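Contents: one structure, followed by commentary.
Note that one protein chain is taken out, while the other chains of the complex remain in position.
A, B, C, D, E, F and G are the chain letters, set down in written order, and residue numbers restart from 1 in every chain.
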Amino acid sequence: VRCGMPEVVLAEGKEPEAFAGIMLAQVKAAGRCIATRVSPEHLDALRARLPPDVRMEHREAARGVILSTGDEPAPRRGTVAILTAGTSDVPVAEEARLIAEEMGCEVRTAYDVGVAGIHRLFSALKDLIPADVFVVIAGREGTLPAIVAGLVDRPVIGVPVSTGYGYMGGGEAALASMLQACSVLAVVNIDAGFTAGAFAAQVAHGGSRK
Amino acid sequence: VRCGMPEVVLAEGKEPEAFAGIMLAQVKAAGRCIATRVSPEHLDALRARLPPDVRMEHREAARGVILSTGDEPAPRRGTVAILTAGTSDVPVAEEARLIAEEMGCEVRTAYDVGVAGIHRLFSALKDLIPADVFVVIAGREGTLPAIVAGLVDRPVIGVPVSTGYGYMGGGEAALASMLQACSVLAVVNIDAGFTAGAFAAQVAHGGSRK
Amino acid sequence: VRCGMPEVVLAEGKEPEAFAGIMLAQVKAAGRCIATRVSPEHLDALRARLPPDVRMEHREAARGVILSTGDEPAPRRGTVAILTAGTSDVPVAEEARLIAEEMGCEVRTAYDVGVAGIHRLFSALKDLIPADVFVVIAGREGTLPAIVAGLVDRPVIGVPVSTGYGYMGGGEAALASMLQACSVLAVVNIDAGFTAGAFAAQVAHGGSRK
Amino acid sequence: VRCGMPEVVLAEGKEPEAFAGIMLAQVKAAGRCIATRVSPEHLDALRARLPPDVRMEHREAARGVILSTGDEPAPRRGTVAILTAGTSDVPVAEEARLIAEEMGCEVRTAYDVGVAGIHRLFSALKDLIPADVFVVIAGREGTLPAIVAGLVDRPVIGVPVSTGYGYMGGGEAALASMLQACSVLAVVNIDAGFTAGAFAAQVAHGGSRK
Amino acid sequence: VRCGMPEVVLAEGKEPEAFAGIMLAQVKAAGRCIATRVSPEHLDALRARLPPDVRMEHREAARGVILSTGDEPAPRRGTVAILTAGTSDVPVAEEARLIAEEMGCEVRTAYDVGVAGIHRLFSALKDLIPADVFVVIAGREGTLPAIVAGLVDRPVIGVPVSTGYGYMGGGEAALASMLQACSVLAVVNIDAGFTAGAFAAQVAHGGSRK
Amino acid sequence: VRCGMPEVVLAEGKEPEAFAGIMLAQVKAAGRCIATRVSPEHLDALRARLPPDVRMEHREAARGVILSTGDEPAPRRGTVAILTAGTSDVPVAEEARLIAEEMGCEVRTAYDVGVAGIHRLFSALKDLIPADVFVVIAGREGTLPAIVAGLVDRPVIGVPVSTGYGYMGGGEAALASMLQACSVLAVVNIDAGFTAGAFAAQVAHGGSRK
Amino acid sequence: VRCGMPEVVLAEGKEPEAFAGIMLAQVKAAGRCIATRVSPEHLDALRARLPPDVRMEHREAARGVILSTGDEPAPRRGTVAILTAGTSDVPVAEEARLIAEEMGCEVRTAYDVGVAGIHRLFSALKDLIPADVFVVIAGREGTLPAIVAGLVDRPVIGVPVSTGYGYMGGGEAALASMLQACSVLAVVNIDAGFTAGAFAAQVAHGGSRK
Partner (left out) sequence: VRCGMPEVVLAEGKEPEAFAGIMLAQVKAAGRCIATRVSPEHLDALRARLPPDVRMEHREAARGVILSTGDEPAPRRGTVAILTAGTSDVPVAEEARLIAEEMGCEVRTAYDVGVAGIHRLFSALKDLIPADVFVVIAGREGTLPAIVAGLVDRPVIGVPVSTGYGYMGGGEAALASMLQACSVLAVVNIDAGFTAGAFAAQVAHGGSRK
């Protein structure tokens, strides 16, 4: 989807050729363009048609790619903390990070902090706490965001992840428990790393008073 | 439905007159008989027909009533701990307690420990920990059972409660998050205080080796 | 639920007497205490037991009540804009406003801007745009939040409202369309005015850099 | 199922050999016959058995094929406008177009008008507005049909498309938001390009008075 | 929600006083104004505040009311046929009729034709067939619209009705079977008489060529 | 599942080797044994281990296989009529036929009678009507069983089939419309040809009076 | 619904006056007419308008009423056995009995046999077994029909009942478990006593051979 933020393209579901065409048109028009959920076929199609004056950066963990015609993203403005409960949540976290960094934020991460005991979470939070906003990513029962929201004063965005089998698996239990949470929490769609990262960057940028 | 344990009657959905008839037949046959989800109308019908040799005990918080022809329940055997996350969960907890006590268990409770900070939960658990089994009752996102299961070595039974509005309200989010929980947890139906209490008593009674 | 933010009590589902007890305990402990979804019976129970040194303020449109022992809320810090698509959404909006104001934010509102043509929305946004964050509340198909998110640079929080009959009525279609939105949007539970208002206040307060 | 309009065959789910047999029987009987959702295997089976006096036209973008024994479809009668929100919606749009043209309508299209700003939509509508009826196709949150219905006086048929992941993905959120829409809108099943095109043609043909 | 067509007000869910205020403002501004799903309380509030120069017409079977300052609706343009499967569907049919007539169409009806044998339906259709468009309303399994669509050449709009208990009751089975129908059919939300009537009127008005 | 009727094995989901073992044990014990949903791999495993004194019959259209050690099924007793709405429903119909014949019934079929006009159905029924019971199989909106039930006096068993895409596709709309049907109809699970055939045979066998 | 069998009227959801009119028209036309789900208000309306030559019989347990102008139902033909798991299922059973008797069948019943141990069921079945067909009615987990089907050779019709709270309560778990049952079982809608009774009567009548 080229929507919301015009310079981001969702590769998934697009023919590689068509995808490459859209990307190159966008980078030409805007100087910079990101894609998420990029497959090897999408990358090949892009590489085959890449003009010499366009730089291409592949972020494997985020399944993302960035095209640009030279200029750096804006200087860092605001800090986003990204936490995951497990290791399966990392690709969604990396997608969020990619966008937040592109939107000029500093990003700090703490992955796989949902299990090895609450002290591990506490010490991770201590490192992250100067952050302006927290993105907390979890599958299965999805309780980590509510726990973090009970411990920090800044806004917490919950991201359900499509792990978990059986009843309400595939992220549905996580979505439900985040929406029902007693803590103050806002939520995005299952696996929606892009939306979470972009929303967090908007928060981190700070409002009009500043 | 008079099911599971024949001497327990679910009053809800039964005509008061029919209910009283079933109860009196059972106490006559078995010497002792419990009902759950009892309304004032059920109580009135029972009182109006109560023979002098049958003793009736009304447990208001549990919405329960016990008829007996004299003899005490069996001596205490095993200890059941019952915790609730909030105050709305208490009627379900009291239903569980009523049955567990009738089945001869000692019951210890800690209600409303889901919110006032994790230390409150820690100190509650300290008092309860010699228990043989834990029944943990929570609505909305239903995370308390999983947290308790991460802290104790004995079996934890999660009971979802029909609180919470909106998406997956009415206990569904709680049920889902308990079934998806990473901790080791077994679950009963939404609001099923009776089943949880009876199952816990079976665990607390201890197995054949003893 | 006394959860998330300890000084807020959800009156709905609580016995009036028990409710009043909880409120008075809280205001004594914390100097200030809010309740939402308050019925006339809850108010009566509160009034009957109100000590002379506790001030009670009833916010009818928000179905809320504030108890305090004297001191004002913190001075205004940050601005929250609240929009509704229709008039049925206003009680949810007022609940959000009550909390955001209690958390020290200036709140500006534009209600019923979802229909009378897009120009009405444009002119409403012009008045609101210096806001730090937008809470956009809509029922039925729930598209207003995504439209606003396409027009402003600050974070937009979508609140689905339980209007709409038939298929996916009661706010479910609105929740679904907000979670699927192409615009950058974070979402709270159906009718969750309290959560939206508190989250928006956290955003409006601004991060650590300031 | 060969249903609705007897001369249209849904290839999907039919064995290629059986499919070819049905098609040839129909073109022999009726002089003309269309198939939708045709795979390469279906095409091969058809080509292998095609008699010299039957003409075969493959419409790739619509995944359709037309067999005929000579005569043109009826002369153009009425105009159908077809719009899509994104590029993923185009195959459904092309299926609608194929049928509407076969039913003798002039078809005008505007694809991918859901995102590049509302002015792009306005200018697209300006070109299309003399149309008798609008088919508007969108996935994810599916709001484009309601927006178009608010802007034109002629009937608008919404077609949800099976894009979007996570909660109510696969077209369900789009279906829900179209059914809940405040604008006057009629809806067909998810991905049902054929039904939308045929219904639109019936509208465009005009009623008995003409 | 005053939406879709600005001069139609959905009374349901509005406070009687607020409802009356909205209605009177609209009739003053537009000379004419309709409300649907009107309760006796809504009517009383309206009557109490009705100025002498506003005429009020109550359509009981349609649960509707029309306010006007004198001028007739536009002269008849196009014919809409409305059929129901049973008698429980009649209020939805009358709501559709009210709107279609207000939009200047002639309306012909055949109610309760779903059961007394297929000949009853045939003879009803014979009377209705010169219509430009058919609105077919049915609850439970909702098959009547598909049957009618198989018998007529003009567009058929299916309206599911919230009858039927048990699995997929309340109109859901009817909605599902209409969306899955083999015949060419467009659908509106469960009980959405207003939308069906307005959409049918748009079809009946005829397109730009006329 | 070897359940209900002990000599029928569901091949699907079983390892070919394990499947062959179960089949051969059963034919040895009972002289006769059927399997349904048999893949080529299952057939190969069976053939490889088939002893010379066991006869194997492969019913391809029914995806079934029959093992026997000689004796014929019981003589024909009762007549079962099987109808399908489309051609995609035929494998389910053939599974029903296989079982009903094995249970000693005469089976008459009329396939693909749901579309080519109601007269085609009428003439099919005329041939079938002396049947004792009707199995009517349909996917998508699943209305054929209800129509047949309105035309015949003998019991009609509806079988939903997993065709149809989009909302409530995969047989769910068909199941719902059959359960909601106004006609007198009993239903089995989606695609459950075996259950329908066996139930029909029980009906056709006739009761104790005969 | 006056559908399926023309002389049966579903009172529920009909205005008492309209209901009485429909009933009297039917008894005049057909000599005999039944209604189910009749409220006291329906009865009053009927009594108030009952002509002297129409006899009215009220079957309270079945919530049914029978109007007739004299002649008895047809002589008994076939035997239907009706079993319930609990006492809450009895009204549905009585509705089934009313119809089956009206259709000329002998009906034998065994109520509340789902719990008091399997021997109680065995002895009940012994009395019922000469029956031509079994209607087995159960709520909550709904397993009784499958158990009966495993014990008898005649057709078993399962009727789910809307008891049971929590997850899949209201009869949904019962419907699901009956459709998934390993035994040979056909099913009707939740609480559909009328359909089950009429279907059973059709089976009991016996087929054409007799």
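Here is the rule we use: contacts are C-beta pairs under 8 Å (C-beta built on N, C-alpha and C of every residue); 3 or more make two chains touch, one makes a residue touch a chain.
Every value quoted in this text rests on a predicted model; they were computed, and no experiment measured them.
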Option touching the unshown chain, where G:Ala11, G:Ile66 or G:Ala173 are the choices: G:Ala173
Selected from B:Ala20, B:Leu43 or B:Val187 as touching the chain missing from the view: B:Val187
Touch list for chain A against the chain that is not drawn: 85-88, 114-116, 139-140, 163, 165-167
Interface with the undisplayed chain - residues on chain G: 114-115, 118, 140-143, 146, 164, 166-169, 172-182
Interface with the unshown chain - residue positions in chain F: 1-3, 6, 13-14, 18, 22, 160, 162, 171-172, 175, 189-192
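Note that only the chains that are shown with their structure count from here on.
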For chain A paired with chain F, centre-to-centre distance based on mean C-alpha positions, whole Å: 51
In chain D, residues with contacts to at least two other chains: 1, 3, 114-115, 140, 166-167, 172, 175, 179-180, 182, 189, 192
Interchain contacts (touch definition) - all pairs: A-B, A-C, A-D, B-C, B-G, C-D, C-E, D-E, D-F, E-F, E-G, F-G
